[in-house]
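The structure appears below as structure tokens.
A protein chain is absent from this complex, but the other protein chains hold their places.
Lettered A, B and C in written order, each chain numbered from 1.
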Amino acid sequence: MSLQPPNAERQIWMFTQMVRIRTFEERVKRTFIDHPGVIRGHTHLADGAEASIVGSLSHFREGDAALATYRCHGYPLALGSDPKAMMAEIYGRADGLCKGLGGSMHLTDVKRGFLGTSGIVGAGIPHAAGAAWSAQIRRKGNVVLSFFGDGASKQGAFHETLNIASLWKLPVVFVMENNGYNVVTTTAQEDASAAAGEPLAVKAKAHAMPGVTVDGTDPLAVYQTVGEAIERARAGQGPTLVESKVYRLSAHGNIIAPPGVPLHYPEHEAITVFGKREEYEAALRGDPVPRFRGALVQNGILTAAKADEISSRVASEMQEAVTFALNSPFPKVESALKYNFA
Amino acid sequence: MSLQPPNAERQIWMFTQMVRIRTFEERVKRTFIDHPGVIRGHTHLADGAEASIVGSLSHFREGDAALATYRCHGYPLALGSDPKAMMAEIYGRADGLCKGLGGSMHLTDVKRGFLGTSGIVGAGIPHAAGAAWSAQIRRKGNVVLSFFGDGASKQGAFHETLNIASLWKLPVVFVMENNGYNVVTTTAQEDASAAAGEPLAVKAKAHAMPGVTVDGTDPLAVYQTVGEAIERARAGQGPTLVESKVYRLSAHGNIIAPPGVPLHYPEHEAITVFGKREEYEAALRGDPVPRFRGALVQNGILTAAKADEISSRVASEMQEAVTFALNSPFPKVESALKYNFA
Amino acid sequence: MAKMPYVAAIDAGIHQEMRRDPDVLYFGQNLATTENHEFVAAYGADRVRVTPISETAEIGIAIGAAMAGLRPVVELYMAEFMLVAMDQVVNEAPRFRYMSGGQVKVPLVLKAGYGFTCGWAGQHTGSLTALFMGVPGLKVVIPSTAADAKGLMATAIRDDNPVVYLHHYMLTLEQGEVPDGEYLVPFGKAEVRRAGGDVTVVATGWMVPRALAAAEMLAKEGISAEVIDPRTVAPLDLETILKSVDKTGRVVLVDQATRHASVTAMIAADIAEHRFKALKAPVVQVTAADTTIPYSEPLEAHVIPDEARIVAAVRAVLM
Partner (left out) sequence: MAKMPYVAAIDAGIHQEMRRDPDVLYFGQNLATTENHEFVAAYGADRVRVTPISETAEIGIAIGAAMAGLRPVVELYMAEFMLVAMDQVVNEAPRFRYMSGGQVKVPLVLKAGYGFTCGWAGQHTGSLTALFMGVPGLKVVIPSTAADAKGLMATAIRDDNPVVYLHHYMLTLEQGEVPDGEYLVPFGKAEVRRAGGDVTVVATGWMVPRALAAAEMLAKEGISAEVIDPRTVAPLDLETILKSVDKTGRVVLVDQATRHASVTAMIAADIAEHRFKALKAPVVQVTAADTTIPYSEPLEAHVIPDEARIVAAVRAVLM
């Protein structure tokens, strides 16, 4: 299968979405300093994975669906969710996307095809396959995207689901965002394939499924690879495992700090735990957002001025999101008892 | 690695064990007709898998361990357990191997290295890896054998365990007895690899582990293949997945019959469900027990007379087991409350 | 009305809903492996499928399909098999509606047999109902008659929430009158199986016929027992139970589970809190002995509640 690369307009759209995700995450992160106590629990950022997220979701059509994990702020932004409602959710407010009931780990926007996010590692993978069963029997050529981390491929749910999806030729694409870490454990410390120097895409071989590895920091490469997998799925040829290699630019999360310790974002575990500052700095040099900007400017798709304009438009958008969220009231306490049952 | 084939004496021992397993299972099966009601619950026979069991366990040494599933009558026989105590267990009697508390699905004989059997598909696979961790750190060159079915490779526990075993180079050999069926489902109906015409040993590729397929009806082939895997494991080179292809010669079990319906063994599901009598008859023609007997006689390792003598000795042994078990008393009811805690 | 076994009534309930609603799916292990399979023949392979032995994926797939608008019924065979997928049952299916602020619904039915106390030994004989009953967002159904088996299954399929449907293995072939045509039994409405004024006996599943048999024996002694079958334990119709306690002042609760894993403890605690004044005697539970279930027949019989133990408990609360 061969796929046309995205046209200039689409590439600018992709760049814009990447900037929006990055800026949103920066504002989430800054909240821990600017407004301590406003974000509770555990928050996981998508910075570093923007190219992978946007490259994948560029192919999204009406009726398609995406499901993800607790690290879920990026997808709905690319799918068109309102950052105001997203930030309000992360701040636990009444105007939140999920009415303040779900929080950072459980962003959901059904109207935009973002069906659900599980905080339990691996648990969301079969949910995506189930949604794909629905797409399969409705025969509208829809596809489902399942996003999860490298660590999740060590859960039984991953293998059980890949087997069934392959056997039933479900229209689903499994996008494994391999950021090289499960919290403070490197892939080589927990994965036999990685320890043997093999890509994690090799796991597809256990399930008679194509497995491919792509540079997840290059939005056009992801566009191509995930796009081909999506075409295959829409055509009824079954699922693909895409290993998208990214690097997370923040720590795993805002520290699993017990009450009393203020929540915050320390540096990446490569530095704080393993003392490998060079590894982190190399990743920073490959930061997908400035890199894509550079490429677009170099290719004449975007002028530097236009790029700056996008960035500053996004900056205002996200400032508005923060302001909106801070001003949104807390939900009424009675609403805590709603929505357990349909 | 290359392994000497077993000498004549050892081959005769192997043949004898195969006959013992077959005869034991025939007596279990006959109990449903001769003594209805004496065996309760669900019973699963090993007939057809004798060559695989005995070929694998021929390498067993002091300090080694084996773990298996509900289909567990064959292993302890080959390891030296007393068939009287085994039959008494299956009949729920006080002299049973497990004092009548476990029954057919849970035969255990710790003194002989047969550590435990789980009735939950896939659940016993990590137990074997755990025992192998113990062997690894005790450094006596011991190995653990994990026996399970083809269907079990569809449980997450299988993949999770293979990954860890490979990563940690645990001294364990995973012997998958692929009998082509999970109850009434064929492997091609439930496994993406099988549906694609690939052997199930391919699943090892997801875990940087060697995966080999062997004819499980040929005891010498199993001896060789599992033997090499065991040598590897003892040498600290890690686990192997051995797919041992067998055919079960009885139905999955004695029918999951609700109370009121007498328990019995109908014919194999290939016949009763799929109407494929030829498939079953071909398997019968390849029956490992007469085939190995034929080979031994042909090679001059055994005379027909000596083979008959073995069979009739075994027949008496198993008749004694039945008689013993029938005469063994039921356990005292108070013993039902013992052994919940150590 | 037609006489049929409990197991056929369950199927009748599934058929009723599959005929009516093309969004209902039915799948699980070891079903529909040939084209002659009753459900595959009737509804096709889009909606009826055999799965591998992968409970986590099976239930997870049901959740995803439900979120995408379908109504899956998952055949699990034995309640214990849900344990390998317990996260999907108690921490995924019942959470999504809530965590999304009401955006999604997750209508699905997890159909599983339980209580295989006829020699299935340690790992297949559990009565796990209490593991599910306290999970917000989950409904839990335990039919004890053929009619309820049909009507509660149909209601479970139409319900917009995840439902654990637990049918008792020892009732599989019990015959009962089952209403023809569309039949639904509401959730959260206990059934008074036998009216009585001296003592309230609450039981579920296989314990219902045992409680009724005990009531029969007690009737001969002039003791009139009211036997209540909650039918669904989430939602639990506490009202009907409490009303009976108001009348009798005495309660015996029967559960096949062990004491600290029982549904009866939940009900006993509710009664102790809400009917202190009405009670004339201790709230007594008759539960399984605190042990893994043994294989051997006399031992198994020894640890499971029977008529004699129920009768003895009733006599005790009447003293």
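Basically, a contact is a pair of C-beta atoms (placed from the backbone, for glycine too) under 8 Å apart; a residue touches a chain by one contact, two chains touch by 3 or more.
These numbers come from a predicted model, not from an experiment.
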item: Touching partners, among the displayed chains, of the absent chain; value: A, B, C
item: Absent-chain contact - pick from B:P6, B:G55 or B:G116; value: B:G116
item: Touch with the omitted chain, as defined above, among A:A157, A:V222 or A:V314; value: A:A157
item: Which of C:G122, C:G176 or C:P230 contacts the chain that the document leaves out; value: C:G122
item: In chain B, positions touching the absent partner; value: 65, 67, 96-102, 106, 108-110, 115-116, 118, 120, 123-137, 144, 156-157, 160-161, 163-164, 167-168, 338-342
item: Residue ranges of chain C at the interface with the undisplayed chain; value: 56, 80, 83-87, 90-92, 94-95, 98-99, 121-123, 126, 130-131, 133-137, 234, 236, 257-262, 264-266, 268-274, 276, 279, 281-285, 290-292, 294
item: Residue numbers in chain A that touch the chain omitted from display; value: 39-42, 89, 92-93, 96, 98, 100-106, 118-123, 151-152, 154-157, 182-186, 189-191, 258-261, 273-274, 330-331, 333, 335-337, 340
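Assume only the chains that are shown with their structure count from here on.
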item: Longest centre-to-centre distance from chain C, chain (CA-based); value: A
item: Mean-CA-position distance for chain C and chain A (Å); value: 40
item: Multi-partner residues of chain C (each touching 2 or more other chains); value: 51-52, 54, 56
item: Interface hub residues of chain B, defined as touching at least two other chains; value: 154-157, 190-191
